[in-house]
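One protein chain omitted, others in place.
For chain A:
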Amino acid sequence: MLQVENLNVHYGKIHAIKGISFDVKQGEIVSLIGANGAGKTTILHTVSKMIKPSSGSITFKGQNMSNVVPQKMVEMGMAHVPEGRRVFSQMTVQENLEMGAYSRKKNKVEFESDLDEIFTRFPRLKERRKQHAGTLSGGEQQMLAIGRALMSRPEVLLLDEPSMGLAPILVDQIFNIIESINKSGTTILLVEQNANRALHISNRAYVLETGKIVMQGLAKDLIENDDIKKAYLGG
């Protein structure tokens, strides 16, 4: 579904991503794990075309993405929940969700049924649909950010540290939600520092260190790996 090959990204002179290749197959949850500054966010931004790579190729659904403009990515079936949620704080919950559906053809019935679906998944958002997103709690904002991305009916969902800054009980909830989104047919590329939790819901994972992939494999094998345990699982 998504193939990234030999990707290099520079910020000025900083070589942030150094020749990375990975792929995500239909129906999978794939995690990118790594410490602060490893380059996880940079990779997601490059995949969703927000940053231009210095070299390398990105193929999505068999199509080369090098000449695609960022705003077309949503239409093609890729949604990106950015790091730090980035909800439109001065817009209502409902308006945020409308923006998520921005790229889709206007169809009132379909829109309403999608909205219902989101509200069933996130009942707290329904109660707050007329409230400004900026007044929501951190966990609610994360749910809104995910709901907003789902409104575009993505085939692939990119999630950048969805559990960041949330209380443990909310972290559980978010990971359950991610699993259930995946079960309903959406492929997921997940970026996390919470390696333990990420590995437990993933099929496969890539471990990043300062812009390079240092390890990859099935999530269940990586959980057992001693190096990973030491470096990322606090054991």
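We adopt the following convention: a contact is a pair of C-beta atoms (placed from the backbone, for glycine too) under 8 Å apart; a residue touches a chain by one contact, two chains touch by 3 or more; residues count from 1.
Here is the rule we use: contacts and distances are computed from a predicted model.
Novice: Select, from "3-isopropylmalate dehydratase large subunit", "HEAT repeat domain-containing protein", "Branched-chain amino acid ABC transporter permease" or "Molybdopterin-dependent oxidoreductase", the UniProt-recorded name of the complex's unshown chain.
Specialist: In UniProt, the chain excluded from the picture bears the name "Branched-chain amino acid ABC transporter permease".
Novice: For the chain left out of this view, which of A:3, A:21, A:59 or A:103 touches it?
Specialist: Among A:3, A:21, A:59 or A:103, only A:103 touches the chain that is not shown.
Novice: Which of A:27, A:123 or A:165 touches the chain that is not shown?
Specialist: Checking the options A:27, A:123 or A:165, the one contacting the hidden chain is A:165.
Novice: Which listed residue, A:71, A:107 or A:176, touches the chain dropped from view?
Specialist: A:71
Novice: Suppose we count only contacts with the excluded chain; which residues of chain A make the list?
Specialist: So the residues of chain A touching the unseen chain are 48, 50, 70-75, 79-80, 82, 84, 86-91, 95, 98-100, 102-103, 106, 134, 136-138, 141, 148, 152, 165.
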